[in-house]
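Encoded as structure tokens, the structure appears first; notes follow it.
Of the protein chains in this complex, one is absent; all others appear in place.
The first chain written gets the first letter, and so on, giving A, B and C; residue counts start at 1 in each chain.
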Amino acid sequence: MTRYIAMVALIVAGLVMIAATPATENDFALVGATVIDGTGAKPIKNGVILIRDGRIAAVGASGSVVVPAGIRTVDSAGKYVIPGLMDANVHLFLDAEPENVLKYEGHYEDLIIEAAQIALKNGVTTVFDTWGPRAALVNARNQINSGAAVGSRIYLAGNIIGFTGPLSSDFFPDAQKVFSENVVNRIDKYWEQGVGGELLWMTPDEVRAKVRAYIENGNLDFIKYGSSGHVNEQFIAFSLETQRAIVEEAHRAGITAQAHSTSVESLKMEIEAGVDIMQHCDVTGPEPIPAATLKVIIDRKLPCSAMVVTNKQLDWTKSHNFRPGYSDESKTRDLNDRNLIKMGATLLLTTDAGLFGPDSASSPLLGPYLKDVPDLPTRLQDADYLWLQAVSERGLSPMDALQAATRNIAVAYGKAKEIGTLEPGKRADLVVLNADPLEDPRNYRNIQLVVKDGIAIDRDKLPIKRYLSE
Amino acid sequence: MTRYIAMVALIVAGLVMIAATPATENDFALVGATVIDGTGAKPIKNGVILIRDGRIAAVGASGSVVVPAGIRTVDSAGKYVIPGLMDANVHLFLDAEPENVLKYEGHYEDLIIEAAQIALKNGVTTVFDTWGPRAALVNARNQINSGAAVGSRIYLAGNIIGFTGPLSSDFFPDAQKVFSENVVNRIDKYWEQGVGGELLWMTPDEVRAKVRAYIENGNLDFIKYGSSGHVNEQFIAFSLETQRAIVEEAHRAGITAQAHSTSVESLKMEIEAGVDIMQHCDVTGPEPIPAATLKVIIDRKLPCSAMVVTNKQLDWTKSHNFRPGYSDESKTRDLNDRNLIKMGATLLLTTDAGLFGPDSASSPLLGPYLKDVPDLPTRLQDADYLWLQAVSERGLSPMDALQAATRNIAVAYGKAKEIGTLEPGKRADLVVLNADPLEDPRNYRNIQLVVKDGIAIDRDKLPIKRYLSE
Amino acid sequence: MTRYIAMVALIVAGLVMIAATPATENDFALVGATVIDGTGAKPIKNGVILIRDGRIAAVGASGSVVVPAGIRTVDSAGKYVIPGLMDANVHLFLDAEPENVLKYEGHYEDLIIEAAQIALKNGVTTVFDTWGPRAALVNARNQINSGAAVGSRIYLAGNIIGFTGPLSSDFFPDAQKVFSENVVNRIDKYWEQGVGGELLWMTPDEVRAKVRAYIENGNLDFIKYGSSGHVNEQFIAFSLETQRAIVEEAHRAGITAQAHSTSVESLKMEIEAGVDIMQHCDVTGPEPIPAATLKVIIDRKLPCSAMVVTNKQLDWTKSHNFRPGYSDESKTRDLNDRNLIKMGATLLLTTDAGLFGPDSASSPLLGPYLKDVPDLPTRLQDADYLWLQAVSERGLSPMDALQAATRNIAVAYGKAKEIGTLEPGKRADLVVLNADPLEDPRNYRNIQLVVKDGIAIDRDKLPIKRYLSE
Partner (left out) sequence: MTRYIAMVALIVAGLVMIAATPATENDFALVGATVIDGTGAKPIKNGVILIRDGRIAAVGASGSVVVPAGIRTVDSAGKYVIPGLMDANVHLFLDAEPENVLKYEGHYEDLIIEAAQIALKNGVTTVFDTWGPRAALVNARNQINSGAAVGSRIYLAGNIIGFTGPLSSDFFPDAQKVFSENVVNRIDKYWEQGVGGELLWMTPDEVRAKVRAYIENGNLDFIKYGSSGHVNEQFIAFSLETQRAIVEEAHRAGITAQAHSTSVESLKMEIEAGVDIMQHCDVTGPEPIPAATLKVIIDRKLPCSAMVVTNKQLDWTKSHNFRPGYSDESKTRDLNDRNLIKMGATLLLTTDAGLFGPDSASSPLLGPYLKDVPDLPTRLQDADYLWLQAVSERGLSPMDALQAATRNIAVAYGKAKEIGTLEPGKRADLVVLNADPLEDPRNYRNIQLVVKDGIAIDRDKLPIKRYLSE
């Protein structure tokens, strides 16, 4: 039992304790709240959720669930309980600008844990990190899983297969004018982990071998590859045959595969290659997703990570051509989002979010973006709230939105046995809200309590240590 | 009769005139030379080539060909006659650096004609221009075809479909720091002609429509597209489906299609798409052409434009890592060349050559390259000689080398009825050498006479006007 | 008699002709206007100006001037006649961006003449070009003086002694990333003319020798040197001893010397060195001119070229920090202007103006400046009007403003015998206005007629040929 968990006992202290034979000190029952269980079922008024050994032991209407003696009960009348939120696409070390990768070299896990704590504080009990420094992510994940650190549950992919590191031309080419080649190579290799840009030169078989080795040694939860380029968004990174080889290797290892795509053809190719999740499937440059591709997405119920933004943000991008083509691309993305929602696509909440340090507002790369864009969709502090508001503005039903933020993600990532809904046997990850989120998406911000693995989180203490967040 | 042709009459003036009823003043017969006709047949000793109305009327051993009375005969005893050389890949306006595209704006055709004259002077009677400013190339081609200008016969593709213009990030990104957006756009659009980089965003059908319009309006002889990127060499530019659409459009219009590829996968894709010619098929970055792809190339006898360089040049690139990866890529290209030659691939002489102006030796982009590289393979003045020497060094037989520089190109481009060999009915394009080219490739440099369309060229007068050549 | 002058005869054609023995066809008298002669004297109502042989023969109140028989008279009742305007600081080839210096290489004089015509059209009969390509300026000046071209009278300095050329780090360092060294050197040397940046390394005696040679060979009307740097505004370019040597060389040759200064110390040094005119004396970075320096300027009545801008422009620069420090520097300049005007400094109208081509609004260097700044003070088309409005806004009296734009400049440059006022014997340079300029400075824009050297100008025809102006 770590100090973090000890710390949270303070919150739970207010709960009425009921004696019962085998009850452990952490078992408890939430009593009286409206339970929205994430399965799509109608909300249970005056519900009870029994939590034992960190898992949900029972859930149902009051009267249908027996709370054993000795189990503490928490009166939650007037509250709303939802599954812990998830984000299908975060980067816990997002602000990997030259100054940060250098300054924090050797202890990136501290920044990653800080970000996982910011997420958890905001009700996001599970995050899927789809790009970052593998070794540090694994370290942070393991610290959190072992209880050595508190934070959102992390599943991670490490590098995006085929991408070069943060000081390379894929991210920050000017870094090479300033840093020594030694430093550039050392940092970039730390991110690339043997599956960097050099794979683009290779044959499908060679790429397959590299990916296999990466999976075998990487301690990964899933993989992600570039179907298109990062800076070179309109270019295709891997041939269809190579993409198929990558996906096969993931499936062979029993994990899911997803791709980064930024154009209509790279999107189509990843679908043909058989990816499990399409990251930012709505990002297709100036060209909308063609009807035929939309049809496949709908027919096959392919999980679609869509970067939906609020009207406020969208209006700004329409009138501010941040870089050449930006406004047009924003309009196209919005059109894609509307089509996907109208046709009933299987959406996943996805934000690309992370933390930005105080210096970044004056950085040459990120500064203008961070200072000027309203409803910034990639700031971890409120990225998920904004996404839920944005899909509401686009007409997604409140229940579909909730599932996009919980169950759909668990299913898409193959984690539905463990998380995603409030059902017996699953991990007790949940959020208690003071107001009904199905009534108004802004109510997701109105959090009373966050519980992860059956433990109430002391949100006021998070993050424990601040590096980037203010 | 233009002044250029009038001018060349001086050279022909020395020829013995034989009276004959229907003979025109330009008809003549070469008598006594060894004729290497380009068909692969054994050289004809003491041969006769009868040229009438700009075409070859007859060719054969002395005695087997009757020279009508009134036809001038030219005593060529001791000489060697070969078909006019061809280059499957030149850029008549290659030195499209910012300063040149601006300085010569409005009359690029003058530079193109200068280059066509340099080519002709060196025995290259036909060039295939595979990238350049379409309108100016058409203008230059038409001037030459109509006799208004002298020069190598030009077939042209205009832009490489999917490439952006010479002041864009595909070629010279720093130009945008110096030139106004107006100028950059105006110049780039002049090159792109509606089939620039924006096509990479599009669906196969949309690209098909753009290519069709380009062919219909473009006055083109063939098309070329990017299977991979220009600066982004390891990236794929178009999906297989799009590549197929492009090739189909060319064939639908009755012209050939070729692709620019720079990696093993983009090479494989263009083959699957059905291109007629693979440009610089030996350029595959650090990764050699896989055996399976080699086998297809051999089995289908696909015309293979290979950038073979001399040992001297190769040795230099091996030891001078001109840019990151350059040495390794040079070694791989050499390995590819050796494999292709060993396995009997259908090679085409190809040089990527053009003219470089006197200022370019001090240019920030080209300067180091032009100043330091020995046996520079892209200088039009001797690019073809160097290629013929290079394949000899790699073990290609002299007769195969000759055919790679003549017949193979004509066949690959669908022009074999008109040019490529010394056979009756074809255009009288030929080179008279003072020494046997099958004996030593250096003898290609030892030119006595160049004849194009039956007209002897006054090589000393070329180029008529110098802009870039010194 | 050139075609230009022939052309203007159309305008004069409407004038009543009075027969007289020695009158030439171009002699005429303006009758009935209010004459503001530039001497500071009270305006002459119902005045007469008699112009013979291109000079002012007489000027005075009606009745005091006898118009000889045969002299055409022009009824100017209700009009206002002022001396031809002058600009103490223009750059007739100002838009010397990389694309322009390359595009127009070989005929810069055409652009210079175009600019001189724009100036003349707007009533500026004399301009002092204080930086530009010497040879082309001399050519243009001579064409205009000889009557081969029409345009504002040009006096020129050529290069600013100590400045490097337009493609150098003093002006456009990125040009060296794009243009070949040959081109950069050729263009830069054309501007530098042997008195470029290399002089900063030299001893006073060596600089003296260079300046002497420059004056002897340069065909110059005056000289200008850098007391401070161009891009390096806070640095001092020449020691006091060297500055004295430069000024002495000008005086030795009988011409005036002026300096470019951009800081309080470089301003003080040029005064100590004895310059005749201080260019943009109000530009001192963030630091206002100290009281002691102000006192010297006033006490010695030193001609002070001040870059006064309108309130509208000033307000914009205060709130738009165009580049780091820009707003503060604008505020300081305004403070300097107010101090100079309040204390009665001898001001010269000075604008730094020139023409900007249509592409320049999208240029990386000038684009943002040209597109966004209101009341742009350096566009030749209305720079002088704006200056006259600006000093009015700052409280300069209307008569002082008129003298700053006429007499003061002529005196400062040592040309007062020839130009600057409407007095007998001087060149007949004058502007006829439809409304009183002393009433409202906007009336300077309301031009009826411009006369230079006694010739009425056909303003509608100017510029004869457009390169940059639209």
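Basically, a contact is a pair of C-beta atoms (placed from the backbone, for glycine too) under 8 Å apart; a residue touches a chain by one contact, two chains touch by 3 or more.
Nothing here was measured: the structure is a model prediction, and the numbers come from that model.
Enquirer: Could you list, sorted by label, every displayed chain in contact with the chain left out?
Expert: Even though it is not drawn, that chain still touches A, C.
Enquirer: Out of C:236, C:345 or C:401, which is the one that touches the chain we can't see?
Expert: Residue touching the absent chain, from the options given: C:236.
Enquirer: Check the options A:175, A:264, A:307 or A:422 and report the residue that touches the missing chain.
Expert: A:175
Enquirer: Kindly state which of the options C:264, C:365 or C:419 is in contact with the chain not pictured.
Expert: Going through C:264, C:365 or C:419 one by one, C:264 is the residue touching the chain not shown.
Enquirer: Name, in rising order, the residues on subunit A that touch the hidden chain in the full complex.
Expert: Subunit A touches the missing chain through residues 97-99, 102-103, 105, 172, 174-183, 358-364, 367.
Enquirer: Residue-wise, where is subunit C in contact with the chain that is not depicted?
Expert: Residues 197-198, 200-204, 206, 229, 232, 234-242, 263-266, 268-269, 284-287, 290 of subunit C touch the chain that is not shown.
Criterion: only the chains that are shown with their structure count from here on.
Enquirer: In graph terms, nodes being chains and edges touches, is this line, ring, star, complete or other?
Expert: Drawn as a graph, the chains make an open path, so a line.
Enquirer: Please work out the Cα centroid separation of subunit A and subunit B, and write it as a whole number of Å.
Expert: About 54 Å separates the centre of subunit A from that of subunit B.
Enquirer: As a quick test, compute the distance in whole Å between the mean CA positions of subunit B and subunit C.
Expert: Here the centre of subunit C sits 56 Å away from the centre of subunit B.
Enquirer: Hey, what residues on subunit A touch two or more of the other chains?
Expert: If we look for residues of subunit A contacting two or more partner chains, we find none.
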